[in-house]
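With one protein chain withheld, the remaining protein chains of the complex are depicted in position.
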Amino acid sequence: MKKKLINDPENVVVEMIEGIVKAKPSKLRKLDNYNVVVRKDAPLDKVALVSGGGSGHEPAHAGYVGEGMLDAAVAGDVFTSPTPDAIFEAIKTVNGGKGVLLIVKNYTGDVMNFEMAEDMAVAEGIEVAHVVVNDDVAVEDSLYTTGRRGVAGTIFVHKIAGAKAAAGAELSEVKKAAEKVISNVRTKGMALYPCRVPSAEEPTFKLEEDEMELGIGIHGEPGTQRTKVKKADEIVDDLLGSILSDINFENGDEVALMVNGMGGTPLMELFIANRRAHQVLENRGIKVYKNFVDEFMTSLEMAGMSITLLKLDQELKELLDAPTDINLMK
Amino acid sequence: MKKKLINDPENVVVEMIEGIVKAKPSKLRKLDNYNVVVRKDAPLDKVALVSGGGSGHEPAHAGYVGEGMLDAAVAGDVFTSPTPDAIFEAIKTVNGGKGVLLIVKNYTGDVMNFEMAEDMAVAEGIEVAHVVVNDDVAVEDSLYTTGRRGVAGTIFVHKIAGAKAAAGAELSEVKKAAEKVISNVRTKGMALYPCRVPSAEEPTFKLEEDEMELGIGIHGEPGTQRTKVKKADEIVDDLLGSILSDINFENGDEVALMVNGMGGTPLMELFIANRRAHQVLENRGIKVYKNFVDEFMTSLEMAGMSITLLKLDQELKELLDAPTDINLMK
Amino acid sequence: MKVTSEKIKDIFIKIADVLIENKNYLTELDAAIGDADHGINMARGFKKVKEKIEDDSFKNNSDLVKTVAMTLISTVGGASGPLYGTAFLNISKIIPDSDFDIDSFIKIGETVIEGIQKLGKAQRGEKTMLDTIIPAVNALRESKVKGLSLERALEECKKAAEEGMKATIPLLATKGRASYLGERSKGHQDPGATSSYLIIKVIVDELISEME
Partner (left out) sequence: MKVTSEKIKDIFIKIADVLIENKNYLTELDAAIGDADHGINMARGFKKVKEKIEDDSFKNNSDLVKTVAMTLISTVGGASGPLYGTAFLNISKIIPDSDFDIDSFIKIGETVIEGIQKLGKAQRGEKTMLDTIIPAVNALRESKVKGLSLERALEECKKAAEEGMKATIPLLATKGRASYLGERSKGHQDPGATSSYLIIKVIVDELISEME
């Protein structure tokens, strides 16, 4: 995919943010000089939630700014973590005095930039905490590595921490709820076709017409494994297989199931995959409490999908069901 | 795009429908032996709405079945109008005695199949009416042709007729509301990359890396014009230009603006286009009352977009704002 | 001439085989000016027709043709499904039970045209299946006027169908999906005109081989 519906690769992020804010003018605004989207009514008398990361993951992250979810989203350049000054600006804007929780995906760049911003905010006396989402089972987790990436499971962190904050919880409780999601959410992704960053000439990887990547991230990185293309059902079996062998699921467990398109995948294909996911979970005696099928955390026009399972308990179910003005499903 | 996340081209529609119904098990069910999705609580004591068409336009049409919109969606094969027997079955299932409105897009096949089904239903004593949506300004409208195609503007017909029916209106009133939308809604689309039907070997058209199609439909048909690729802003100017010169807009008019992705377009690009659309409308003194940016009426994995304007009056605004459990925007 | 019900069944199975064989060809034609599914639609419908009629027996020709028609209506979809479905439904109402003469074929042709026009409201020259069918039926009529043998009349019919099909190439489409292309529809053979020719060809060839 060489052609893009853009004006200038240099301006994609700012023009996109302007388009996002125009779409919900009564609810969102953009901070001057920063690619930061905040709730128009911020700061509110509650713990504020700030998320963000590189751009190219739309609707993440600005699409989750709203009642019951985020208070601000900080957009970096395409696939590039935002800088500390922008994050700091977001923190200052949404802090209503009850503190700010930063939701960070586990990438070296994201973690470092958000931590620098946190230091800056703390130095100004703002109460700040952060959680690091690392739901991608494709990547090996070890003390000696960067650890797992944060991918689509982040949406559940937004939703649940957002509901907790909306309910009036303290920063430490909101953080605890976010961490509960993080320890119970797992994702694995795959791609049939790569994506191309607007300012680059070539896609980040190339695949033959009979090849696919398993274990991809959300930045156009190649996956952990390249295989021949398989049928949708086999692919779902692989993704869910990795997830189910990573975290302990028992007969009767309830889960939220997310089938996430990577940006270029038609909904038709996501629903075909969703059908299989239900079959697999049914066979394992796992109950789908809530099912999300759409694009949630994308990678530009990459064709592929990720599957996420969040293991639920009573508290998580209630928070997942709590109202939000963000639409979470087609 | 040769690779697809499917199992067997022959089964894509039925597997997709199963996946759709699994995603909202408390709200939707599939009719036995037919690729028809109906509301679980149908028939209801109101005028029932049935829409449909070929598959490959997801979330259309099954994604619009729900409170405040459709009662049934009939899915044909990919890009192929459904057959009269399936439509007839849908009509019988959702008819609650107040009659059924069929929402048909203006394609020879759709019109003929829906009309045959209508005849079958009328023969059984069911009160049925139909409207034909023809919002595509790319196609010349003349007495001697098939007339304009029905494209993304159909979503507004679903929404407004759905709200009217939910409010308890009679079949003739619901039909009138639908017709009001049809005479006030206009769309034009474009594509950067074509799509490929699962059972076909090749995409329906081929474009060079510096070419695009203007005036495309939603079935992978080539457009009415092939040009060199332009910047997003120029493309928006062209699409809106055609729309604005087709229907009489006056300074101060209020519109619903829809920027619709064709399936393979990243949301980032749609928001960049949305930004420009607002600029153009502002310059023309036209006020955006409501703005929808997402995938609404797609063409498999086609990369491109369409822009739709619906001119609003007080009645249309109220019906557009009426509650529905279908999520209409990211 | 006498045509048994068995023979008619045979003809439908041959039509099905030919359309299934030409699935990709018809689809490619539709890709150029339509939505790349005409071959797929016809193959899907006639595969089902084959299944339906192969191991079944029918009261009479009318019953057989009606089954074909209803099967097409409920499996082909698109524009061609109702059009061919209605065409065969109309045939089922008038098809003789065993004796066919030139008039029976003319009558069959006329009811086909009537059905297709009632539904699709197209005229000759709009780049549709009618551009094959109308000249084919005209050829039958002319052959009758000229007093040609039934065999010669059928040959003329097939020839006219082929010419009609080819004559769609330069036409501007004003009906069906191809009409959206405007000027760009010129230079391509119409898929529906092509499937109509294939069907007429099978019928004529089979009937003539039956005469020998």
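Letters A, B and C name the chains as they come in the text, with residue numbers starting at 1 for each one.
Here is the rule we go by: a contact is a pair of C-beta atoms (placed from the backbone, for glycine too) under 8 Å apart; a residue touches a chain by one contact, two chains touch by 3 or more.
Just so you know, these numbers come straight off a predicted model, no measurement behind them.
Colleague: Any idea which chains on screen the missing one touches?
Modeller: A
Colleague: Out of A:E18, A:E58 or A:D77, which touches the unshown chain?
Modeller: The one listed residue touching the chain not shown is A:D77.
Colleague: In the full complex, which of A:G217, A:P266 or A:G304 touches the chain missing from this view?
Modeller: Result: among the candidates, A:G217 touches the missing chain.
Colleague: For a quick check of understanding: of A:V139, A:A163 or A:L239, which residue touches the chain that isn't displayed?
Modeller: A:V139
Colleague: Would you mind spotting which of A:M116, A:I247 or A:A322 touches the chain that isn't drawn?
Modeller: Answering carefully, the residue with contact to the hidden chain is A:M116.
Colleague: Name every residue on chain A in touch with the hidden partner chain.
Modeller: 54, 76-86, 107-109, 112-113, 116, 138-140, 144-146, 149, 197, 199-202, 204-205, 217, 219-222, 224
Throughout what follows, only the chains that are shown with their structure count from here on.
Colleague: Please tell me the distance, in whole Å, between the geometric centres of chain A and chain C computed from their C-alpha atoms.
Modeller: So the centroids are 55 Å from each other.
Colleague: Measure off the straight-line distance from the CA centroid of chain B to the CA centroid of chain C, and report it in whole Å.
Modeller: Inter-chain centre distance comes to 32 Å.
Colleague: Please tell me the distance, in whole Å, between the geometric centres of chain A and chain B computed from their C-alpha atoms.
Modeller: One centre to the other, that is 29 Å.
Colleague: Could you list the positions in chain C whose residues touch two or more of the other chains?
Modeller: If we look for residues of chain C contacting two or more partner chains, we find none.
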